[in-house]
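Note that one protein chain is taken out, while the other chains of the complex remain in position.
Entry: chain A
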Amino acid sequence: MSELNMAVIKPEEVISHVTASYRCSFSSHVLIVECFVLEEGWGRVLEMMKSYIWIETADGSLQQVEQEVAMFCPFICHEVIQKGMGSSKNHAISLPQRVNPAMLSLMLDYCRFHQVPGHSNKERKSFDEKFIRMDTKRLCELTSAADSLQLKPLVDLTSRALARIIEGKTPEEIREIFHLPDDLTEEEKLEPLKNITDDPRIRLLNRLYAKKRKELKERERIKNVEAEEERVDDRSVDDLLSFINGEDSKGIKTSKNRKKNRRKKDQLKNTSPSEVIEINEQESNGLKGSDLGETSEKQDVTDEMFASKPEFDDGDVDDEIDPALKEKIDREVEDFARRLNSDWPERMQEILSLGQDMKALHHSSNGNGTIRKYTDPEQK
């Protein structure tokens, strides 16, 4: 490679001696190799040369790469063809940030092998299997880099490898491998997808969903509710717990959130239960812990929601609804479900805390009855 590099530099230095022009032309993945003939002072040198393109990685380092190999990446291909970049140092193709030199070199190894049409499927597969053997960190970096260069076959290969790593492992093992923060401690216990077949809390929740859906439909008819962008609930569970217990938070949280919640807390103190529902709807994501501050008021909310009978068998009814309205309702429900899902941690938290108090009580199968039992002792 180094001697070819020298050959590249030479033409620029001795351009006056060159009688044959050096041309490089290409279509998307076909390289036409041109002969470079030198005269005078170079003797009988006739070299076959591959053309190279200049690439700059995010850290500023430049390197030259065989064109036919690099063109295997759609991103680079696009840059070369559409924008004419890469032909010289000054016009080097700058790669996206996620591609560092080590990753670039790995990807070029991959491209170098696969761009050769002669290999059989078996050979390619066996190359892939060996290629994939690297530590998890590099695998993740490689996936990211391959994605930013739009090299889909490599993305698929690395993704499958990552999936194989994840498959069958316990959450603890996965967290350890990928260094994920274990910030779901309490909610873990509330994992709704555990197959608890007769959990009354889960049934309660499902009814809550159904009620909320109905509420939303009502609301839509009255006024416009803007769909809010979903914000990820990334506050610690400790924080939420502390609100329930009325203590100061021990976890590390931004002061901004804290202020917001305090404000809501005050607001709630002054509002009646029916207005609490409004606040719940309008500021779905702001709800995070605010309503947990006053559990008694929350009970009133749930109490209200269960005042009328829950509807479960919408199944058949829906078939007769006019399609346009159906679409509208579907969208609303989807929007609502999205918002509800962001509320999920709080709801579960709240239900669980209730449940812990109510362990001694008999649960009747009548949903309304259960709620009444939950709320009675709490009402002040």
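Definition applied: a residue touches a chain if its C-beta (ideal position, glycine included) is under 8 Å from a C-beta of that chain, and two chains touch if they have at least 3 such contacts; residues count from 1.
By our rule, contacts and distances are computed from a predicted model.
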| item | value |
| --- | --- |
| Per UniProt record, name of the chain withheld from view ["DNA primase", "FBD domain-containing protein", "Histidine-containing phosphotransfer protein" or "DELLA protein"] | "FBD domain-containing protein" |
| Hidden partner chain, residues of chain A it touches | 136-137, 140, 143-144, 147, 155-156, 159-160, 162-164, 166-168, 171, 174-175, 178-184, 187-188, 191-193, 195, 197, 206, 209, 232-234, 236, 251-252, 315, 318-319, 326, 330, 334, 337-338, 341, 345 |
